[in-house]
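Apart from one protein chain that is not included, each protein chain of the complex appears where it belongs.
Here is chain A:
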Amino acid sequence: MPPRRIGNDYESDSEGSMFGDIDTSRTKKGKGKAVDRTKSAKAKGKAKEQPYAWEATYTRSWDTVQEDETGSLQGAVQDLIARGRRRRLLAPAAAIRRTIIRHLVLVLDLSTSMMDRDMRPTRFDLMLQYAREFVNEWFDQNPLGQIGVVGMRGGVGERIGEMSGNPQHVLKHIAERHKLEPGGDPSLQNAIEMARSSMSHLPTHSSREIVVIFGSLTTCDPGNVHDTLDECVKDKIRISIVALAAEMKICRDLCDKTGGTFGVAMNEGHFKDLLFELIPPPAQRAIARTTGTGVGNPAADLMMMGFPTRLPNTSPPSLCVCHSQLKSEGFLCPRCMAKVCDVPTDCDICGLMIVSSPHLARSYHHLFPVKPYHPVKTLEDAPHLENKCHACATAFPESPPPVTAATEGMSPLGRYRCPDCHYDFCAECDVFVHEVVHCCPGCGK
């Protein structure tokens, strides 16, 4: 880890450009939204080749896209798609066991070191922006999860948001920048203790995680932070840290001993990659697998849940059982027909857990992924040879383009075939089906 420069706000731009002149090929891989997708694919392998944020020139995202000789962006777009394909094909095909009911405490560093400008505009603003995107994406993939937010400021832990399963509530807590203005020193121990205490009551079948975004090189603790670490191991709390400054031994230990991940962000894009790698539900830890066939996972449980009927706001008003208020809209418990205001909740009358089934269904695409389509190399042995994409009805190119376009994982004919129904799809639909729809239009399952 090279020493960090301090106070490199605008200076870094001019200085960076010197580096840029020397090493243009590296800066091409710099930061920018357009390459985020591809970067997460390469992040692990290529991370070492990427420049540090303070070494780089300011790259605008549109600079990273290169036109080909004819001035078209086609090539660049094709490249993006190709990389997306390759990344997906690397992913395991079988459904993995994941802990879907997750509880997470997001710990934000609000110490003065967050005002550093080595990440633009400042570490603090960037952290808030990414934290919001993180929360949105996290709830999308972990529908029944809950997030709490804790801040580290002035040597204490500060509860910013209680555990909540509603993305809007969580976002509201981190929306107001002026309330989170950085100051003082951070305290890892205080913040982790606070996070731990807010998760102590949770049922055993849920996962407990702490994600720390840490920009400081010091921690100002009242006691021995290793005691806290031992407590977390005992409570099966997984700690992951994204550091913005440099690696610290205690951070590494916290992550390694609790089974979390530790990463030092080198630039804005890498920061986002590290954070977003924590979004997919973690595969069940090795403990469950070793006992696997015999005893089974002791944390797993079967839960009885009710799926309610939602009443519109035009229905005749009636009293709800939770607040005894007269209102029209609400949800009817399927077992006792009592009306509750909001789901998910436990019915106040019969105690049944009432959830909205779409909440559950949101996570099913993890369980039944669509098989990857195979790039079609020749037009022979096709059961259904259509000249249009089976999904979007776009015509396939008539003649294959010159061989140069053939990249690994790409079909020279622009056709991708489902291994089950054997229909052909275009590259765009292929990506869309696997990343968004999670259901093959040909097989219908």
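FYI, contacts are C-beta pairs under 8 Å (C-beta built on N, C-alpha and C of every residue); 3 or more make two chains touch, one makes a residue touch a chain; residues count from 1.
Rule of thumb we're sticking to: contacts and distances are computed from a predicted model.
Colleague: According to UniProt, what is the chain that's been left out of this complex called? Choose from "General transcription and DNA repair factor IIH subunit TFB4", "Queuine tRNA-ribosyltransferase accessory subunit 2", "Multifunctional methyltransferase subunit TRM112-like protein" or "snRNA-activating protein complex subunit 3".
Modeller: Result for the unshown chain: "General transcription and DNA repair factor IIH subunit TFB4".
Colleague: Using the document's definition of touch, tell me which of A:P121, A:P312 or A:P383 contacts the absent chain.
Modeller: A:P312
Colleague: Taking the full complex into account, what residues of chain A touch the chain not shown?
Modeller: Interface residues of chain A facing the absent chain: 32-34, 60-62, 65, 73, 76-77, 80, 95, 97-101, 144, 205-206, 284, 295-312, 314-319, 328, 330-332, 334-339, 352, 356-358, 360-368, 389-394, 428-429, 432-433, 436-442, 444-445.
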